[in-house]
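The complex appears here without one of its protein chains, the remainder shown in place.
Here is subunit A:
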Amino acid sequence: MIQRFLLFITLLFSGFCQAQESVTGKVFSRVDKEPLPGVNILIKGSLQGTVSGLDGSFSLLARPSDTLLFSIVGYERESVALNGRTQLQVSLPEKAAQLKEVTVYSTGYQQLSRERATGSFERLDREQLNRRVSTGILSRMEDISPGLVFHREGRERDFSIRGRSTLSANARPLIVVDNFPYEGDLSSLNPNDVESITVLKDAAAASIWGARAGNGVVVITTRKGKVQPKPRFSLTSHLTVIEKPDLFYPSRMSSEEFLDMEQWLFTRGFYKSAENSPRRTPLTPGVELLIAQREGKLSKEALEEEWEKLTRNEVRKDFERYFYRPALQQQYALQLRGGTSLYRYFISLGLDNNLESLQENSRERYSLSARNTWHVLNQKLEISLGVYGVQSQWQLDNPGPGSVRLSANAPVYPYARLQDGVIRDYRKGFVEQASNQGLLDWHYRPLDELSASPHSIRATDLRLTGGLQYLFPGGLKASVLSQYFSSDKTEEQLHPLASYYTRDLINQYTERGKDGELQRHIPLGGILDQRFQKTISQNLRFQLTYEKNWKQHQLSLLAGYEVREQVHQSTVQRLYGYDPELTTHQPVDYQSRFPRYHYPASKARIPHRDGVSLLTDRFLSSYANASYTFRDRYTFSASVRKDASNLFGVRANQKGVPLWSAGLAWTLSEEAFMKPLDLLKLRLTYGYNGNLDRSVSAYTTATRFGSNVRYQLPYAVIANPPNPDLRWERVRILNAGLDFATRGNRLSGSVEYFAKWGMDLIGQQPLPPSSGMNHFRGNSASTFGQGIDLKVKTLNLKGAFQWQTNWLFSWIKEKVSRYEVPALAKNYIQSGATGLYPLEGKPLYGIYSYRWAGLDPQTGDPRGYLEGQASTDYAAVLNATNLETMVYQGPARPVCFGAFRNTFSFKGLSLSINLTYRLGYYFRKNSIRYNNLLSGNVEHGDYRKRWQQPGDETFTQVPSLPERKNTNRDQLYLYSEALVEKGDHLRLQDIRLEYQLPIEKLPFHKAKVYLYANHLGILWKATGTPLDPDYRQTKPQRSLSLGFQLEF
């Protein structure tokens, strides 16, 4: 105190007697030592001052005792006492640098510091997101965010946050990009433009998104400008090589086994009906040989010789050779970033060029984004403008091996040789004969089809964002934000006259007139299929925020109103007789039914593909959010939102039961008794999120039919009764979390417990018949789920050699707690894993089976249970199996999952190894379907392991070859307990090796190179089958990437 007093006196005194002198100096950024232009410099206690120049230099007149105040957006204020100096070097610490330990969450409505958050947020920064190398952004979130899991069976990019809280509604988390829901194709986002991703997991975090928050929210924030003296360029690029897919991964019968089967079927007269079929049913070369020999056209020796040749063919080898190549992915991004206190900008160019595994197929993506921010009116008004344009082009000419078939219902025979042409759709003799009779060449040569039909998709996305934000004195801020998004997608496939598709279709609709003249009902020429899709969404948001900090209080309030419309239009059309040179086409008769050349008795109309659809979603929403912190220790937050939409019913819109949440946090580490810990914080939240189901409508909907029984009048059947009560599904979430960090962050992380109650879920509800409907799809079902998310980071070694471990663990247990109309046992057993059939008390995705009584030791027949006894009365066993007697084996989705990542670094070198695991779930193996085999189709390789003689039942579960087709026998075996396996496994997911170049000797600000290897393989699995439990159809392809990142 005395010192201060003395200082004050000195200053006062010196002020009188000292004259002003010229003071010059330079302002730098503390971190990168770059000069800072545009810094406000003010003499403390006066209005005099200046602004630093482009090189950071400044000069002004001041008394030697003056104190200078330096301020600029993005940096900490600094005050420097001259103490008589006339030359100054001032370095300002960056705000971000100072807040290094402070994580900022973005909810899409506000920025929230981690200290004041009560909810469950997960922030993934640029470094974390860039660890994995990929074309798209979403897959980069895998294995670094607890609770988030990608489902590998089914649709590839499906992922969920903390399980599933709906039955039939949209189960996908809401994706928000720069404040607004993103409706475009996520693969068109350039990952290099992404600054951070915040995952909103609980009610307090997500309920601000109201009726769309039920599945969790992923908020993607793109990069923006930054105040720095010099514009900074960065160039990143990587090259990825992906191995060819392994076509021998799914088990299948060999060519020899299949040929033996054909011979067996032939001796039993199986092919007789096909031989005599008026439909010209195709027969494989093996069967044709047998016919030729039977008819005396081929000697026994010649047959054996030909037969031997066929056994040596293997079509999968041909596919690997002619259809596939190692895929190659290239990505380049050039970015420019800079700004002053008045204007900041970020400009990014991206180019992706992928050569896909399938030859001829490729993907290109060009992206351009520019984000500008101006601070005007004394920094009170912020104007922002963003433009994002992406152009993607897919080339999909190669239709893949699946396109090579014997017929629409039968796969290709395993001994086909692609270069020789493949029998398809019709018998060989017929094809040759027809081609000689003036029809178009009817042969099918798959290798010619590889690039015969140019197939492309071109998509153009445009996103424009604009915002105005005005800061009133006292902490009130008003903002208007808007976004316009449009996506145009054109898919085009031309089947030229030379393609098999077109030749075949024209030939089918060729008729031989009475005079022998050929009449073609489909004109000669190409067939052009086109699909145009256009999505336009518009958003407008008004928002008021108020922030005030006083004494030990921090208050933050937010309220807003939002309008949103999204229109999705699509048009499909087909042009016949198309000439790409002239872009002309010719009309066809869609009405008449024509006899088809290969089967004149069956008349058909020319395929008609035209259609139009128009979908409109509209929302009006209002929301508010408040948070209050006392003494940096106690935080209370609350959020409320009300949505109205044209998808909801009148009453839901009017009544408007709002979705809300509330949360509490207590930072114990601020308390005196907890000082030894860097961070210890308890969080508790509770509230409701919503979800939408588009499969139901608030309106009465009907299906129209052509003609009624009595007078052939058009009539309509009501499909969906009116539902004015229709409302969003709700998910009630309780979340309790603990964040911790020891001194120096040796051990840090968080653990969270959550419980989720899915309420008012759309489900089947029985109605009293007097209502006129038996069932009703409405808000009637419920689910319950609970789980734990754990995230731990340990710094095992510090110093020159560093070793860090990140451990993610998630446990989730879910069940359908109310569903009023159970399905049949058969539905659960055959489709329980698809999630289509909810059953009370069980998880939505479950594996159910018929009880398995093993193989009959005498016959090798599969056996089930009938009234407690082993039985081969298949129809009775299947019928008698009900909800009580079917076997529930367990969930089809992992109950525990996570990742274990170790990072070692030494100087600029770092190595990171990621292990992932999934536990507690089951899957059903595929096996042989004898019905298919006895229909002459190649089948599963379990054929080799089938029961063949008494005693085999001791080592195999694969039933014997039956005498004749028996669907129920197949069903019992394929859906029995015998084929269910545990899915638990540990996987070496990926390895990344990175080297940060020492920049001292280089003209760069930052430079690094890296090597990344993905999908490295399974280390341990519970099942003894060779299958990867998560990739049972196709093995994940290993990949290797090489990349660099430069900043200058």
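Before moving on, here are some points about what is shown:
Just so it is clear, a contact is a pair of C-beta atoms (placed from the backbone, for glycine too) under 8 Å apart; a residue touches a chain by one contact, two chains touch by 3 or more; residues count from 1.
The rule is simple: contacts and distances are computed from a predicted model.
The chain that is not shown carries the UniProt protein name "RagB/SusD family nutrient uptake outer membrane protein", picked from "NADH-quinone oxidoreductase subunit A", "Transport permease protein", "RagB/SusD family nutrient uptake outer membrane protein" or "Cation diffusion facilitator CzcD-associated flavoprotein CzcO".
From the options A:519, A:613 or A:869, the residue with contact to the chain not on display is A:613.
Across A:694, A:798 or A:965, the single residue that touches the chain missing here is A:694. Touching the missing chain, out of A:49, A:721, A:890 or A:962, is residue A:721.
Per the touch definition above, the residue from A:270, A:561 or A:599 contacting the chain not shown is A:561.
Between the chain not shown and the residues A:602, A:703 or A:948, the one that touches is A:703.
Of the candidate positions A:453, A:645 or A:849, contact with the hidden chain is made by A:645. Across the interface with the omitted chain, subunit A contributes residues 470, 472, 478, 540, 542, 544, 561, 563, 613-618, 620, 644-648, 653, 694, 697, 699-704, 708-711, 713-718, 721-722, 724-725, 766-774, 776, 778.
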